[in-house]
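Yeah, one chain of the complex is gone here, protein chain that is, but the others are all in their spots.
Let's look at subunit A:
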Amino acid sequence: MRDTQFFLRWMAAAAAAVEREADRLTELDSPIGDADHGSNMLRGFTAVGGALDAEAPAAPGAVLQLAGRTLISTVGGASGPLYGTLLRRTGKELGEAAEVSDEELRKALYAGVGAVAQLGGAAPGDKTMLDALVPGVARLATSYRAAADAAENGALATVPMLARKGRASYLGERSIGHQDPGATSSALLFGALADVADVADVADGAAEAGEAA
């Protein structure tokens, strides 16, 4: 089971990943976007950290809903409502339970990704966040690491795609040959989840070994 601390650590790991990769996200956003994805995401996830510290939500669903609301109100670009909707919808699906199973989280994230698709009106292959999120959630049933790898591969696979949504779509064929910044940051979110799960599972294993002894 995954408790509130697990979700707080996930958001902290996501913020650290965004901070580490902010320059690269902005660089990817320069040829096909408006060169602000890294700074927007950094502003958003920094604010998420502050909000989680200030309000100390007491359940996994509450952590993600607060994170989502904070992203919507602080990012300033399209990634705000899109990531905000992803986390808020996922959090709503988790409800008020103090702990959630991996299966419950998988289903909730699946609903969250569906909400992103509905909000943005995009489909896989349009060179958007969904090209990482959709393969990512599809592999969650295998493991968090498999999901992170699938999301990363999905982001890499956006390079030859023609953008069909957002500002990049105005560039037509000139959008081909660039990795989508939103898919790249989506892969970071899954990577952070896998890292946090790895650490938690090692700790659980150690605790069980301790109990057995």
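Quick note on the criterion: contacts are C-beta pairs under 8 Å (C-beta built on N, C-alpha and C of every residue); 3 or more make two chains touch, one makes a residue touch a chain; residues count from 1.
By definition in this document, contacts and distances are computed from a predicted model.
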### Query
With one chain of the assembly withheld, which option in "PTS fructose transporter subunit IIA", "Spermidine/putrescine transport system permease protein PotC", "Chemotaxis protein CheA" or "Glycine dehydrogenase" matches that chain's UniProt protein name?
"PTS fructose transporter subunit IIA"
### Query
Taking the entire complex into account, which one of A:Thr26, A:Thr85 or A:Thr158 touches the absent chain?
A:Thr85
### Query
If the missing chain were put back, which residues of subunit A would it touch?
34, 36, 40, 69, 72-73, 76-82, 84-85, 88, 115, 119-120, 166-167
